[in-house]
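The complex appears here minus one protein chain, its other protein chains still in place.
After this line comes subunit A, so read on.
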Amino acid sequence: MATETTGTASACVGPDGSAIGMPQLCVDWMPNQIFWLLIALVAIYFVLSRIALPRIATVLAERQGTITNDLAAAEDLKQKAVEAEEAYNKALADARAQAQEIIARNKAEMQVELEKAIAKADAEIAAKAAESEKAISDIRASAVESVEAVAKDTAGAIVAALGGQADDATVAAAVDAQIKG
């Protein structure tokens, strides 16, 4: 084996620098590989267990805490919102009831006043009607009287015109008898 020409002094490398068989099975190299492997593993273990793992565990725990707190706060706020909505609905219902009450009261008051006004108007109308009726009956009475007087005068004049002689009492009695008939 011309290992000295390739520079890699090992029974596992041929004179042209290529591997003889599987380099994996070359016992010459194993102590070196194992040594560096152990160094690498120990280094990774210490980096992880001393620095990385506690840090990540802390971060994860903190995040879990933050999430839990935020969820609790959100739950609180939600509860408050529900309460506020309930208060609002209650206030709305109260206001509605109050409005209904006021409307009903106003209606009743208006009804009373209206009835009063109607009654007053009715009374006035009745009074006016009675007055008018009286006036009408007066006028009617005076008209009848006038008709009687005119009839008597007319009858007296007609009798006189016909050359008769009639006293007023007779004429009046005759006219009265005619009118009543």
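FYI, contacts are C-beta pairs under 8 Å (C-beta built on N, C-alpha and C of every residue); 3 or more make two chains touch, one makes a residue touch a chain; residues count from 1.
We adopt the following convention: contacts and distances are computed from a predicted model.
**Q** According to its UniProt record, what is the protein name of the omitted chain, chosen from "ATP synthase subunit a", "Glutamyl-tRNA(Gln) amidotransferase subunit A", "Putative tricarboxylic transport membrane protein" or "ABC transporter permease"?
**A** Of "ATP synthase subunit a", "Glutamyl-tRNA(Gln) amidotransferase subunit A", "Putative tricarboxylic transport membrane protein" or "ABC transporter permease", the absent chain's UniProt record names it "ATP synthase subunit a".
**Q** Specify the residue from the set A:43, A:126 or A:144 that touches the hidden chain.
**A** Checking each option in A:43, A:126 or A:144, the one touching the absent chain turns out to be A:43.
**Q** In the whole complex, not just what's shown, which of A:22, A:162 or A:177 touches the removed chain?
**A** A:22
**Q** For subunit A, which positions touch the chain that isn't shown here?
**A** 7-10, 12-13, 16-19, 21-26, 28-41, 43-45, 47-49, 51-53, 55-56, 58-60, 62-63, 66
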